[in-house]
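The other protein chains are all here in position, but one chain of the complex has been omitted.
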Amino acid sequence: MKKIQVNSVDTTCQADSLLDLLIELGYADDVVATAVNGDFVAQGNRVNTHIKEGDRIEVLAPMQGG
Amino acid sequence: MKKIQVNSVDTTCQADSLLDLLIELGYADDVVATAVNGDFVAQGNRVNTHIKEGDRIEVLAPMQGG
Amino acid sequence: MKKIQVNSVDTTCQADSLLDLLIELGYADDVVATAVNGDFVAQGNRVNTHIKEGDRIEVLAPMQGG
Amino acid sequence: MKKIQVNSVDTTCQADSLLDLLIELGYADDVVATAVNGDFVAQGNRVNTHIKEGDRIEVLAPMQGG
Amino acid sequence: MRDFYGVQLETPFMLGTAQYPSPAILAKAFTHSKASVATVSLRREASSDKAGQDFWRLIQDLNVHVLPNTAGCHTVKEAVTTAHMAREVFGTPWIKLEVIGEEDTLQPDVFGLVEAAKILTEEGFQVFPYTTEDLVVADKLVNAGCRVLMPWGAPIGSGMGLNNVFGLRALRAHFPEIPLVVDAGLGLPSQAAQAMELGMDAILLNTAVSKAGDPAMMADAFASAIRAGQLAAKADPMVPRDMASPSTPVLGKAFLD
Amino acid sequence: MRDFYGVQLETPFMLGTAQYPSPAILAKAFTHSKASVATVSLRREASSDKAGQDFWRLIQDLNVHVLPNTAGCHTVKEAVTTAHMAREVFGTPWIKLEVIGEEDTLQPDVFGLVEAAKILTEEGFQVFPYTTEDLVVADKLVNAGCRVLMPWGAPIGSGMGLNNVFGLRALRAHFPEIPLVVDAGLGLPSQAAQAMELGMDAILLNTAVSKAGDPAMMADAFASAIRAGQLAAKADPMVPRDMASPSTPVLGKAFLD
Amino acid sequence: MRDFYGVQLETPFMLGTAQYPSPAILAKAFTHSKASVATVSLRREASSDKAGQDFWRLIQDLNVHVLPNTAGCHTVKEAVTTAHMAREVFGTPWIKLEVIGEEDTLQPDVFGLVEAAKILTEEGFQVFPYTTEDLVVADKLVNAGCRVLMPWGAPIGSGMGLNNVFGLRALRAHFPEIPLVVDAGLGLPSQAAQAMELGMDAILLNTAVSKAGDPAMMADAFASAIRAGQLAAKADPMVPRDMASPSTPVLGKAFLD
Partner (left out) sequence: MRDFYGVQLETPFMLGTAQYPSPAILAKAFTHSKASVATVSLRREASSDKAGQDFWRLIQDLNVHVLPNTAGCHTVKEAVTTAHMAREVFGTPWIKLEVIGEEDTLQPDVFGLVEAAKILTEEGFQVFPYTTEDLVVADKLVNAGCRVLMPWGAPIGSGMGLNNVFGLRALRAHFPEIPLVVDAGLGLPSQAAQAMELGMDAILLNTAVSKAGDPAMMADAFASAIRAGQLAAKADPMVPRDMASPSTPVLGKAFLD
């Protein structure tokens, strides 16, 4: 189990790739965008984006805005 | 022939009544309002409104306004 | 004793003239202006201004104003 | 004789140093500030500032300003 | 919506009929304006010249309420006589009462105005007085029987907008039951919207439309702005917030220690 | 400089005497204001209470012109009677004529005002009418014999400044020979300076000074601002230039080709 | 009409999606607004909470152009990363670029803004920068590749209207070919009409609609006002005339001789 942060919340995961992580966290069917350690990770790169101990993951969804 | 003023223009007429005057002046078919010596004369009273020497007649028609 | 009003306050007096009334009321040395029943009474006329039962007397003094 | 520019005007001079140049140009007694090729040259450095062919010299004096 | 002597107007726009490049453009402007009232006037006409007759037919075809004015009258007598002549010609008890007191600004003579309003009301007219924003004059007009007030925004034909917003706000606040029409002085639709946002009941204008490069398009613009202001007043606008003062620690402070 | 019924004022500042924290502060404010006129009033006084007598001595010590008002009068009769009483008490033909028409804004009843002005002028008073910016009313006041006009800036005590700059400019332009005093509604010195820059001849105020945290300092501030505006009007100000439109080729254009 | 990165908008109204009482009222407000653009944002979402997914479906049903913003970003890096995430989620190259420099007024950090605009333009974004009325900043944004500018009217959510009309007029005059959108600070439709009369190409707002008592009605009001201002700018308005100075002999003069 790796210690990581998702949206600034400490958590642990087993997933190797960002893609697996999203599935593990239950975002599988959601329209979301992702960043790892402050860098954008495009949808297509999630599969080959390796998740390491201590990674800071951002998962963002659409919201209201002005 | 009587000397009168119509809309501040000196003129002469034979008409006895205001009604006759309007006909004599060619207003017969027009939508106009009338005043004699500064007093309004309603359509119905034109027939019995006598025209005297020196009368000042106003004949007004619709116009643009703001 | 006559019933009168001074500045809208009911009071009684013995004075015959407005001049006497002012003395009786203690205005003798004051710079004031007077009116009886809504009419101005100049200083010089106070002596011959008779006070009758029911008179409304105004006695005004200088005050702050804008 | 060297070809130089003084305040954007083409001219020639014999002076070796900026100090000599100012004397040669008649600024000896004036309160002026100097720059050579866009760089400020302080009063104290004028003596050892060599004037080369093609130098662009600025000589500025006090003026009205808002 | 407040009514005008019992009449509910389809739209709060009253449009003047003067100074258009042509009758056709006037008619087109009215179509685009969706105005519910047209102001008209009277003039001397030589019997040979039938312009007035043609104009009157054109107005009748507009299918709007007609509001005759007493423009150019400087005395109570003139205004009253003109009102009577207008009532007969145009067949309406409505009269836009103008008693002009000053030639340049064409501003109302409020003394003559109140006197004429009293006379005309007693003679059965329904008076639309062209007045200033003066509250006391307004009260006298209401006492004289006026059930509509038409305060100016600015001098007729100036296009300056609302010269005294405070005065108009005070008028609205003091006469909650009287229909108020801002009459004269507007030059741009935003000014008409602003007047309606202040709670005015209608706008009367002429020059801003007739003297625009494209009167029909400008009529459309004013119609749209007036509607906007009317809706805004109903929709309960947000309260503005002055954000000049900081809630967070002030900038730059740290660097001063 | 225009005169006020033959009197050349040392300074164009008229200051009210009401609502000061204390007589001492009032006196201090006047000293700092260098005001040349003090407005005063009359009230009912019980013979026991000599406040009015003390106040009158204090005013006399100020060594300024005294301008009694008819504050609080709502009818012509009240105003005329009050004027007579004031003339006797204060020993001056000057009267600041107020005929109040509306309780909230304390705005003038211009009908009563003109009527009272005519009566008082005939009775030898020199009338300073508290009026609005209405040109036609102003003309009637001048015809009634007034040789000074005192248009309001805003409602008494509001401190809003000049609610209708256009109206004041028009008044100045139409009455070039009549001394104009902006009376009431000012809250800040900059507003007084602005009024003087418009060509007004003097400023009358009270609340802005008496209700300031430091009345004496604020009196000084207004004196300084009024003087500034008066000098500016004389010194022929530069003409403002609108620099919104570019004279040089517009920015960014190149990048759009 | 100027286009927005090749897109001709059906209406010059861009409406925000934040702070509505409910999604239903948001949808209704959009229908009434006839807005052609909706601004949206991104936020962290717990996988359990599907609010974001529902919101996105609702926006897609509005059938308008979507303009994602970078609200809340204080650094270039944050803004750039957020822009990339928004492009993927919302499937558009459009980005409303906000780099906030001050917490209270939420005003732009024009330094970060220009830097981020350059980066994003190079990365293929079509940038809508939220900026001030500063001409020089505007020029740098255009040089950075921006083909739209969005100057503020007043601080976000203040409802103050146009704080610097001169600045907006100058911006319009100096950038005749660049579409200008007044973004933020408007509280009333008349202010939106005024901005369009100044020649702006569109209006972006949110709070004035979402925080109105009746958002749908207010959306309608703004739509109508924006249309009014746009038409007015096209229709060639009359030129205002200052009528303060008399053409005829001045009033009262006679009585002074």
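Chains: A, B, C, D, E, F and G, in written order; residue numbering restarts at 1 for each.
One rule holds for everything that comes next: contacts are C-beta pairs under 8 Å (C-beta built on N, C-alpha and C of every residue); 3 or more make two chains touch, one makes a residue touch a chain.
Predicted, not measured: the structure shown is a model, and the values here were computed from it.
When the full complex is examined, the chain removed from view is found to touch D, E, F, G.
Contact with the chain not shown here comes from a single listed residue; of E:44, E:74 or E:174, that residue is E:174. In the full complex, chain G touches the omitted chain through residues 101-102, 104-105, 107-111, 114, 132, 134-137, 139-140, 154, 160, 163-167, 170, 174. Residues of chain F in contact with the chain left out of this view: 102-105, 155, 157-161, 187-191, 193-194, 197, 207-208, 211-215, 217-218, 220-225, 227-229, 231-232, 234-243, 245-248, 251.
Where chain D meets the missing chain, the touching residues are 7-8, 25-27, 30-35, 38-40, 42-43, 58-66.
Basically, only the chains that are shown with their structure count from here on.
Path length between chain A and chain C in the touching-chain graph (shortest route): 3. Here the two chains linked by the largest count of contacting C-beta pairs are E-G. A straight line joining the Cα centres of chain A and chain D is 65 Å long. Between the CA-based centres of chain C and chain G the separation comes to 72 Å, rounded to the whole angstrom. Multi-chain contact residues of chain F (touching two or more other chains) are listed as 135, 139, 166, 170, 174.
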